[in-house]
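Okay, so here's the structure we're looking at.
With one protein chain removed, the remaining protein chains of the complex are shown where they sit.
On to subunit A.
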Amino acid sequence: MKLSCSINGVARTIDVSANRRTVDLLREDLGLTGTKEGCGTGECGACTILVDGRSRLSCLMLAGQLEGRRITTIEGLAETEQLHPLQSSFVRHGAVQCGFCTPGMVLTATDLLDQQPHPDRSEIARAISGNICRCTGYQKIIDAIEYADNHSPPVAAAPTPAQSRQQRVEQAHPTQTITDRPVFFPESIDQLWRLIAAHPDARLFCGGTDLLVWLRARRVDPPALIGLERLDELHTIAATGDAIRIGAATSHAELLANPLITETLPVLAQALQQLGSPHIRRMGTIGGNLVTASPAGDTLPPLSVLDASVDLVSADGSRILSLTDFISGPGTTALLPGEILRSVIVPLPPPKAFHHFEKVGLRSALACSVASLAALIERAQDGTIRQVRLAWGSVGPTVTRLPEIEAALRGESLNETTFAAVLPAVHQALSPISDVRAGADYRRQVAANLLLRLPEMLSESSAPAQRPADTVAASRRLA
């Protein structure tokens, strides 16, 4: 394809396969080797670039996705021969050791400071939690970002930057691809149906955070790809009377930035805040999370307790399915060939209901859930439980609901004794598997134990104004 985009402030038309990974386009074809690759699967952040000013993982983006976009790599961050203030600050604070994570860190921090000029240390730590640094222990990186604006007089640039950048572009010699898989980005639904008809075996994708990992691992090898990211109607978030309708291509970050979601659906917002990393939240979409249908999918338990349903559409019409009917097992859904997930419909939860989501992973970010619990609790006047909905993730083939436990809790007092009393039954009912992350016994035990957190969280939620769900930040403040 002829790709037209702006790279480091220069409008370019590049002849490249739409199927080429952005990181390869940058490094090999354009010689912009400041963009590093550390894993190829979105787990390290070394390949971070800015697309239209926002950080993206170039290992999980196809060249075709860059059409019309403005790309900034580390080579283009400083507009003059002086270093960018963040670059100066990294240098001055000793935040650079081996330097391999540095470009990705600096660009991630650039995005953060554009959004939020004076973040505190816990906000900085959250913002860079998708960028692994193996050398520094992060402390000096956080220092550098915190003090980027005030304590960092400019540092003179290293010699000959401009020429070397130019030279590098000329030195680059792309190694061509032999699998020139077509990639389409329809801009209207009609165009989409035509493409699906013409390429019935094409694989549809949205954020690409799963698909590009599978393509790299050769787990899938579709003859064509159709990206849904440019379909405007899949990006809308709208309140429609008694429900909120979320376009399937809405990214997790867009959801978190929307007050309708954070104020009305805190349980979903809490789950989204713990999903993947800031990069993954920006690229991954709610529709993609549902269609992937992983037992560990972080949006599934909250959407389950919210009684969400999905709106499926094809060239022939549309239908609405409950979440339970939509997800039929690990990795499988009721989507028919030629059908797409258009939106997620979330009924408005009862006002004043208590929302809670907790995920147990093996670390505080970039974590795949080992067990998770979403809870929606309505309290009666006397403080007892009027209605409770509980959904567990990662302890069964898909979301686990236990109606008998919910029934047993109804009418009971909101205290630890109540929840402790149902633990044995929860243990009995859950049937997780053992895998490389955790054993079945641990998952079962911890999934049940998460219920014991509810009274504590409930009493905290009765206290005035706590920002929803910022549990990670909260625990660090505690620390």
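Assorted remarks:
In this text, a residue touches a chain if its C-beta (ideal position, glycine included) is under 8 Å from a C-beta of that chain, and two chains touch if they have at least 3 such contacts; residues count from 1.
The rule is short, and it goes like this: contacts and distances are computed from a predicted model.
Entry comment: the absent subunit's protein name, as recorded by UniProt, is "Xanthine dehydrogenase, molybdenum binding subunit apoprotein", drawn from "Xanthine dehydrogenase, molybdenum binding subunit apoprotein", "FtsX-like permease family protein", "Aspartyl/glutamyl-tRNA(Asn/Gln) amidotransferase subunit C" or "Pyruvate ferredoxin oxidoreductase".
Among A:Lys36, A:Arg230 or A:His355, the one in contact with the hidden chain is A:Lys36. Taking the complete complex into account, A:Tyr138 is the one of A:Tyr138, A:Phe185 or A:Phe205 that touches the chain left out. When the omitted chain is restored, the residue from A:Lys2, A:His118 or A:Arg363 that touches it is A:Arg363. Not every partner is drawn; the one left out touches subunit A at residues 27-28, 31-36, 38-41, 43-44, 46, 73-75, 77-78, 83, 87, 90-94, 96-103, 106, 124-126, 128-142, 155-158, 161, 164-165, 171-173, 175-179, 277, 360, 362-366, 368, 370, 436-439, 442, 445-446, 449-450, 452-453, 456, 472, 475-476, 478-479.
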